[in-house]
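With one protein chain removed, the remaining protein chains of the complex are shown where they sit.
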Amino acid sequence: MLSGAKSDDDDLSPSNPSAYLSADRMRAVLSSIRSNGGALIGASIVAVFALTSIVVFVTGILHIQITPYNPLKQDVGPPLAAPSLAHIMGTDQLGRDVFSRIVTATPNDFSVSLVVIGFSLIIGMIIGSYAAFNGGLLDEALMRVTDIFFAIPALVLAMAIGIALGPGITNMTIALMIIWWPPYARLARGEALKIAHQNYIEAARLSGSGRSKIIVGHALPNISLTLIVYASLDVGTVILVYAGLSYLGLAVRPPLPDWGEMVSAYQDFMLSSPWLPFFPGLIIALGVIGFSMLGDGLRDILEAF
Amino acid sequence: METNNDNLLTISDLTIAYHSKNARLLALDKTTVEIKKNSFVAIVGESGCGKSTLALAIIGLLAIPPAKVETGSIEYKSVNLTALRENDRRQYRGTEIAMIFQEPLTSLNPVYKVGDQIAEAIVVREQRKGGEIDPETQVMQKVYKVNAPEIPSRIPRIRRSGLARLLREETLDALKRVRIADPEQVIDRYPFELSGGMRQRVMIAMALAQKPALLIADEPTTALDVTTQAQVLKLMKVLMDEVNTSILLISHDLAVASQVADRVIVMYAGDIVEDAGVYDMFSEPMHPYSKGLLSCIPSGSKDKARLKPIPGSVPNLAEEQIGCKYVSRCPSAMNICSGKKPRLIEVKPNHKVACFLYGE
Partner (left out) sequence: MSFILRRLFLAIFVLIGVVTITFILSHSLGGDPIVAWLGKSASLHPALAKAYAIKYHLTDPLWVQYYYYITGLLQGNFGFSPSRGFVPVTTVIGQTLPYTLQIEVFAIIVSIVLGVVLGVIASRYRHTAADKSIRGFYLAGISSPSFFIALVLLIVFTFEFHLLPSGGAADPTIQAPRIITDIPIVDALIEGNFAYLASALQHVILPGMALALGTFGVVVRILRSSMLDVMKSNYVRTARAKGLKERTVFFKHGLRNAMISVITLSSLIVTWLITGTIFVENIFSYPGMGQYVFTALIAQDYPGILATTIVFAIIIILSNLAADILYVIVDPQIRLG
């Protein structure tokens, strides 16, 4: 719905800010933000996670403990204690406070997903748009490579690379970065192809702009919207895959806490203390839900554009 | 208005508005029209004048949550359609009042063969008659229950045996009626295999196969190229004589209307401004808007006069209008025009106008 564009220029794209950010559009966007409850819930969940991550990270560096108990210290309470006022999420088999461990583990999933998505976005957009505009060998190669990546589940591939590199959060992040960008490149390529024949691109080309300039100046701003929407919905998937890797023991070395690893470790106690594997699993789900709702909301809002 | 039995359709005082969160858009303002049997009427007007709303209201396909019938009635064969519940209303769709739409390219279901879709329409007709169709094949058994208002959920595959054969023959007849050259081929085609003009013919065939008394054609030729347009229009004119169906043509193009209709109704911003026989309309247009429309038509004459567009624009339908809606663009506007709304009066036999120039 593009109302109010009074200029003759039919370029109503982000590369033409005056038409793109017209008053009517802004109004439409604002009203859709207000009416979109899901986005707000998602945003708040994400905000909580983000805040927690930052706080934990900073206090970690400064060696300040902000959790009720030291997450690594054993026997701060009776082992396998049920949730109570003293221990909101109970204690595990070594007497460690579950809640403290969960909070401490927050930066892991959060930062891994952001790094992987950020990397994939940037690399994907660049490769994809270059492939679309240059065509030929690069394009074909991109398509075939992405086809191959699509045929192997992300987790399996990450597992294989991860084992080769060795366990650890950094290594897992690298492994994920290697395998995560192809869908973005593919999407970017598709979007770039869609706009490649639009008038303003032709105009830029005719006026002698170099290919890179066209891509950076016109193509990227236009396709970034679709890609950002896709990315926001994808963050949750990275969290799930990373949690899976962590569950398999490939991420952190005990006794450091990590959500997936905690589920795996506490699984054996589910008969006597079902809350033990439940809480870390629930937190993972919550994180993903938060990002999903935020992503959905973002998509609705950006569709007003 | 007198309702006599000559009339197929009598619309009285119909007011329809679209309601959104903040606004009420008045699409039809106390519209009153009669359509007689076996007539070819064209309703002409620019975009947004309410002609499509009127068409959808007649067949009952208005999206009722935003749209609302505020006052008035639509009487068809002495039955007030607007008072009916949806299930009863539906019984009139297709077999009494049929409609074809503007975009032939997307108006047919892409996954079913054209013949099957026509057959589906025929089956509806037969069901409604409580048709005495002898259930011979298994398929027909499931499909037909005599006197039951059930509509089949599967298009019966057109096969060689028994009833299926009858159905196939009737479908072929329907295709031949719209002058399709090779119906045996077309019947098994999918919509995407046919051209726009062909698809529109199929739509007409499908509509007429249900033997409706009234066929509403909503801008049927707008999406077609000029040559195909002429062919389809000619077809409709011919069909009018062959079948007992009244045609209500909706168009924004006065020239198109003139080629086929017996009677032309001009609408502006939800009001009917002139209603006359086609010759009268063209030889003696009365309403300033009709005159303006006529002067817009590029004539083939050697006179290299400029096209005369009508200055100004259509009023905002969301705002209350007192007085004649055309007043802002009318070259003959008088004082009374902004104060009172002119009524539609019969100035000459079979020629009605709503304009203070011709009386109150």
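For clarity, chains are labelled A and B in written order, and residue numbers in each chain start from 1.
Methods note: contacts are C-beta pairs under 8 Å (C-beta built on N, C-alpha and C of every residue); 3 or more make two chains touch, one makes a residue touch a chain.
These numbers come from a predicted model, not from an experiment.
Although one chain is not drawn, the whole complex shows that of B:V69, B:V124 or B:L166 it is B:V124 that touches it. Taking the complete complex into account, A:A154 is the one of A:A81, A:A154, A:A251 or A:I301 that touches the chain left out. Considering the whole complex, the residue from B:P110, B:P311, B:P331 or B:P349 that touches the absent chain is B:P110. Interface note for the absent chain: among B:N7, B:T171, B:Q210 or B:Q229, the touching residue is B:Q210.
In the full complex, subunit B makes contact with the omitted chain through residues 59, 61, 90-95, 98-99, 101, 103, 106-111, 120-121, 124, 128, 151-155, 190, 192-193, 203, 206-207, 210. Although one chain is not displayed, subunit A still touches it through residues 144-145, 147-148, 150-157, 159-161, 163-165, 236, 240-241, 243-244, 247-249, 260, 263-264, 267, 270-271, 274, 277-278, 281-282, 284-286, 288-289, 292-293.
In the analysis below, only the chains that are shown with their structure count from here on.
A straight line joining the Cα centres of subunit A and subunit B is 53 Å long.
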